[in-house]
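Have a look at this one before I ask anything.
Every protein chain except one is present and positioned as in the full complex.
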Amino acid sequence: MSYEVRSINEECGVFGVWGHPQAANVTYFGLHSLQHRGQEGAGIVSNDEGKLYGHRDLGLLSEVFKDPRKLAALSGQAAIGHVRYATAGNGSVDNIQPFLFKFYDQSIGLAHNGNLTNARSLRTSLEKDGAIFHSNSDTEILMHLIRRSNEETFLDRLKEALAEVKGGFAYLLLTEDSMVAALDPNGFRPLAIGQMKNGAYVITSETCALEGIGARFVRDVLPGEIVIINDEGYTIEQYTTETQLAICSMEYIYFARPDSDIAGINVHTARKNMGRRLAAEAPIDADMVVGVPNSSLSAASGYAEASGIPYEIGLVKNQYVARTFIQPTPELREQGVRMKLSAVRGVVEGKKIIMVDDSIVRGTTSRRIVNLLKEAGAKEVHVRIASPPLKYPCFYGIDIQTRKELIAANHSIEEIRECIGADSLDFLSEEGLIDAIGLQKDAPYSGLCMAYFNGDYPTPLYDYEEKYQESLKEKVSFF
Amino acid sequence: MSYEVRSINEECGVFGVWGHPQAANVTYFGLHSLQHRGQEGAGIVSNDEGKLYGHRDLGLLSEVFKDPRKLAALSGQAAIGHVRYATAGNGSVDNIQPFLFKFYDQSIGLAHNGNLTNARSLRTSLEKDGAIFHSNSDTEILMHLIRRSNEETFLDRLKEALAEVKGGFAYLLLTEDSMVAALDPNGFRPLAIGQMKNGAYVITSETCALEGIGARFVRDVLPGEIVIINDEGYTIEQYTTETQLAICSMEYIYFARPDSDIAGINVHTARKNMGRRLAAEAPIDADMVVGVPNSSLSAASGYAEASGIPYEIGLVKNQYVARTFIQPTPELREQGVRMKLSAVRGVVEGKKIIMVDDSIVRGTTSRRIVNLLKEAGAKEVHVRIASPPLKYPCFYGIDIQTRKELIAANHSIEEIRECIGADSLDFLSEEGLIDAIGLQKDAPYSGLCMAYFNGDYPTPLYDYEEKYQESLKEKVSFF
Amino acid sequence: MSYEVRSINEECGVFGVWGHPQAANVTYFGLHSLQHRGQEGAGIVSNDEGKLYGHRDLGLLSEVFKDPRKLAALSGQAAIGHVRYATAGNGSVDNIQPFLFKFYDQSIGLAHNGNLTNARSLRTSLEKDGAIFHSNSDTEILMHLIRRSNEETFLDRLKEALAEVKGGFAYLLLTEDSMVAALDPNGFRPLAIGQMKNGAYVITSETCALEGIGARFVRDVLPGEIVIINDEGYTIEQYTTETQLAICSMEYIYFARPDSDIAGINVHTARKNMGRRLAAEAPIDADMVVGVPNSSLSAASGYAEASGIPYEIGLVKNQYVARTFIQPTPELREQGVRMKLSAVRGVVEGKKIIMVDDSIVRGTTSRRIVNLLKEAGAKEVHVRIASPPLKYPCFYGIDIQTRKELIAANHSIEEIRECIGADSLDFLSEEGLIDAIGLQKDAPYSGLCMAYFNGDYPTPLYDYEEKYQESLKEKVSFF
Partner (left out) sequence: MSYEVRSINEECGVFGVWGHPQAANVTYFGLHSLQHRGQEGAGIVSNDEGKLYGHRDLGLLSEVFKDPRKLAALSGQAAIGHVRYATAGNGSVDNIQPFLFKFYDQSIGLAHNGNLTNARSLRTSLEKDGAIFHSNSDTEILMHLIRRSNEETFLDRLKEALAEVKGGFAYLLLTEDSMVAALDPNGFRPLAIGQMKNGAYVITSETCALEGIGARFVRDVLPGEIVIINDEGYTIEQYTTETQLAICSMEYIYFARPDSDIAGINVHTARKNMGRRLAAEAPIDADMVVGVPNSSLSAASGYAEASGIPYEIGLVKNQYVARTFIQPTPELREQGVRMKLSAVRGVVEGKKIIMVDDSIVRGTTSRRIVNLLKEAGAKEVHVRIASPPLKYPCFYGIDIQTRKELIAANHSIEEIRECIGADSLDFLSEEGLIDAIGLQKDAPYSGLCMAYFNGDYPTPLYDYEEKYQESLKEKVSFF
């Protein structure tokens, strides 16, 4: 049984700027630095003297704005943008954000990163009350709640709406006179404020986008906060005080860019520390340490440094994307796998390898990489994973599939080792991970969401609860 | 004065297979592994029972064959392919290879990697004799020479033609009954033979393409050799015995993929050795070693290992390509530069950095990267280049521009250091480079072409000689 | 003052089929025959066993479904489609129909041809009540009204909704178990039922689409009717009895295809009769009758036949569409005009011409055509218009602009003649038009809407009333 109730807001990236004459261009640059957070689609909404203009489409940012006139048309001094994560089988432009709503009395742009846990309930309830949804994204829900609120001001309506949505969310809105950001009470998703040299304020999912536009980091958006940016500067309000920091640990482990800082912790440094700790927790004698490019290179270098074993480039990632349609025979299909990654025979042949990877989901990829190394002549391949075993799904916006698809939810470490064909296998411990990131000593799990590893979800699961409970009773064999 | 006589065959990649039922697909996979050798255009010519079919177009391989029917139409058991290097300002599909020639008595596909030094003379002479060229590539020259030869057999005609072309070349031809490869007398460009599991033979510019299709390495093509592959297997002939190995050192330094072996030397290992040697030749005390991604990561890890200074990811390359048109203001243009590469503030802030790069051409890029690191808070940036200073252009197929554009041809190391804003700057010595690669002890420069560093060209320069001599008298200030 | 309150539902075409295994293909064929009713965009929604699938995009039908997989994906035995009229400056796919709504309890496809006169009021009122619109088409209004209705059955909800919308409309809906069509109480827009050889029922804006798919005409949909088609066949209900036939006379004059029958009257025949009557009302001696292709050819042949003056092809329309961007100089711009239409010098040189056209809006086109004929050597050009002068805008779905843009609303016939440079000018009388069409003797204007000519609108104007009254006081000079 899978969690079909999940709507399709997974990892994404949001970026916005207020107060720059080239706001759409700055947003384009910002989104470019966030492209790793979503490749299915992209869009920008700009505000030119209170009039809102938008463009969005399927594809990478550079494809969506291939025609330079598309970007040039988005005039104005403020803009928000969004990159959307590729989820299988949903290729409609209707779901690409930011959404641009035009009412008789106002216009609003809306972008969202995260996943609501009560989306299904809210949507059904709204539809029963006459609401019409135009996408199967749950981002629209917030707008319906805002428009149906009886509060006086836009801000109060937004606060009322935010109190109703549950789960993980980082919202970015553009109105006729302001840019507004809001973060969920657990701060599952990263969100930061920066400032450009001309004084313009920016909001970004990751700080790596600041460096790209020459902006300085101002502060993180904290759980339960609303940030209002307009021509006067920025102000911060709290829409709830019942907050509890639980930053998604997967952002540190593999999702965020290494040059981002999340909650003051540099991601590369966190990963390197995971590698160091892993070397201490799961040492082994070998000729070299090889990281799986690109997300595991930091951890691998940490492992190498801590262990004193040389760090080598034993796997090379092809930087060009191949189409997958050319797979007429099983033989060629297997070769297709090699198009992404190849083992460096001249480096690994006859050697004992420590292969460091960030995580194992189904085990399929790990098995293929181990196999690549062995075919290229590696004598032994010892797999070390720089995070604990993934056993539970994520309901707050990371695309970690159902328990059925998690090998560690269904098998022991020894079984996994056998499945992937490694000579040995070990994982980082939960404590190791928490210590390596080193976030907030006094908070539960030091302020991290560790639910994927231990099932301890920081919030009720609402619409997902029932099926989740059922799923705990099931087991699937991967052999 | 620039070398406008240079025609437009620069670095490229060739790949071919004979004897596989999915020959065009195998070639697609092979070219995918060679995509780094050329991104301007790509093409494939197949041979189905003696009938030749072709498709070529501008763009990356995946764009050229976006429509799966294009590849499916290239039926047959043999195919050759080509990826073409992007040279500014020439966007015509006419130059994209392989060329497919159809005569009343035969059909031939032709692909070429390299640059001829007597192309202009040959072309003018052929045109005076009535020849019509359809591209401004000099690849066509070989076909005119073949078709005008009075020799009896195709092979003898080809040999006669090969005796007339000078410079660097790796040719790959597909006829109705064979696939033929030929390498210049100096072996400037890499070219190797491999064999697939089903027995099919392949020819590839780099061995990294072998791993990608599950083929084993058979042997390198040697200077002055012709390889003929047909249903009987492969045979090798020598079209000249006046050969002298002079492999392009830039292939080892930055151009080839780290998982390729050239003349038996693994490229990553060679680079790591360059880094080690550089650490010995140009040591300095610092907090960390940072490589410029991606081509300098091997050298940087070698430097780190040899020096004992930690290897860190202080620079991150954006894996997505941004369009460059969005640069309306100088301010945004400068930001555009940052879209490719960004410094990791959380890593480099307050630190003394050894920044390892593979080479310096104009110095512009180095200056920008040093600047990125300093803006991100680096206390000191010590630049170490894992190759000697580039002072002379290449006429054999590498896109190293005229002396006018080489900063090291016009300035001292101290002047370059000042120009790029580094706290110190040093280069690998010529001996260091030769030793690090460790090719053939007894050959001049151990079998490498070192002309870019010392002006000692292994062959006469023919059409380029006059302007080259003039250029030696000129100097240009980069300040 | 213009009528900016007008929303953007202008002339369009709808087509649907229930009960054919290739429903989407049949709909594609049907829409192809209706392409003249709208070229801005097109779309199809299909029903496969109760599941609805849709695709829509900007462009001609053949462009929207260029990729054959787009159409193939629309499986099922029922489908509705829409072609949308090109209105300047609105290039968003959001407005392209059919809309496909997915609710927790049902899915509905919706397409619309016509224009509501109370759209602005309804929309504002709905938005005040929390409704969110996703297009600036007023088609969405009907869906909001349906979803907010408290009636029990879908049909009763639809009836309630239809009672609230005013103006001209032909709706086509696809639900999970039926296809439903509804026509406004005046029957402004044509809508017909047909039947294919396999028994499948179709709904189409014009009967010309029946011939194209080998279907037979069953009956017209009448004012105030709802047609429900499902697996049982079709049934007809009346949602109002306050009906009054007022078919848009412009459909007969220029908009519909000559091979369509509207209310039992063939369009070509009606036009030929207009030409005959025009010859009687406004005779003149000349060498030949020339029609402006393509819409005036029927009327021209009628005029020729009735007058005994030869019918000649003195104007040729280029069947290929030229891009209009290539107009760098005024001189070339004027030439650009000639790209659509050219005069046949060999036919018209030295001749007295009767030029028959269907209507005059601004007069600009007429002036250009007269000029083309004169430049090609025509001695005299006598313009005869096969409809009365256009003096009033349309609010029911025909794109006849504001009074400000109607030359006949602002100038006398003699002034118009001078403006277009004709040697004489005459129009068909209102009685002539009514008689030529010969619809229903006993109804007002024989069942035609004649408002464009006499300002006698068959319904209140609602949201347009105020500005319309103001506009009556204004006059604009076209000189």
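When the chains are written out, they are named A, B and C in that same order, and each has its own residue count from 1.
The rule we apply is simple: a residue touches a chain if its C-beta (ideal position, glycine included) is under 8 Å from a C-beta of that chain, and two chains touch if they have at least 3 such contacts.
Here the structure is a predicted model, which means the values were calculated and not measured.
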Shown chains touched by the missing chain? B, C
Among C:E40, C:D261, C:D287 or C:D423, the residue in touch with the chain that has been omitted: C:D261
Which candidate, C:D48, C:E176 or C:E211, sits in contact with the chain we can't see? C:E211
Could you tell me which of B:S75, B:N136, B:N230 or B:Q319 touches the chain that is not displayed? B:N136
Touch criterion as defined above, residue of C:Q106, C:T269 or C:T364 at the omitted chain: C:T269
In the complete assembly, which of C:V93, C:I313 or C:I413 touches the absent chain? C:I313
Where subunit B meets the left-out chain, the residues are 93, 101-105, 123-124, 127-134, 136, 140, 143-144, 147-148
By the contact definition given up top, give the residues of subunit C that touch the hidden chain. 22, 25-26, 28-29, 32-33, 35-36, 60-62, 65-66, 68, 71, 208, 211-214, 257-259, 261, 265-269, 272, 294, 297-298, 301, 304-305, 310-313, 316, 318-323, 325-326, 328-329, 332, 334-336, 338-339, 342-347, 372, 375-376
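Methods note: only the chains that are shown with their structure count from here on.
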Among line, ring, star, complete and other, which one matches the pattern of chain touches? line
Most distant chain from subunit A, judged by the mean position of its C-alpha atoms: C
Most central chain, judged by mean C-alpha position against the global CA mean: A
Subunit A-subunit C separation of Cα centroids, rounded to whole Å: 49
Separation of mean Cα positions, subunit C and subunit B [Å, integer]: 61
Subunit A to subunit B: how many Å between their CA centres? 37
Where does subunit B touch two or more other chains at once, residue-wise? none
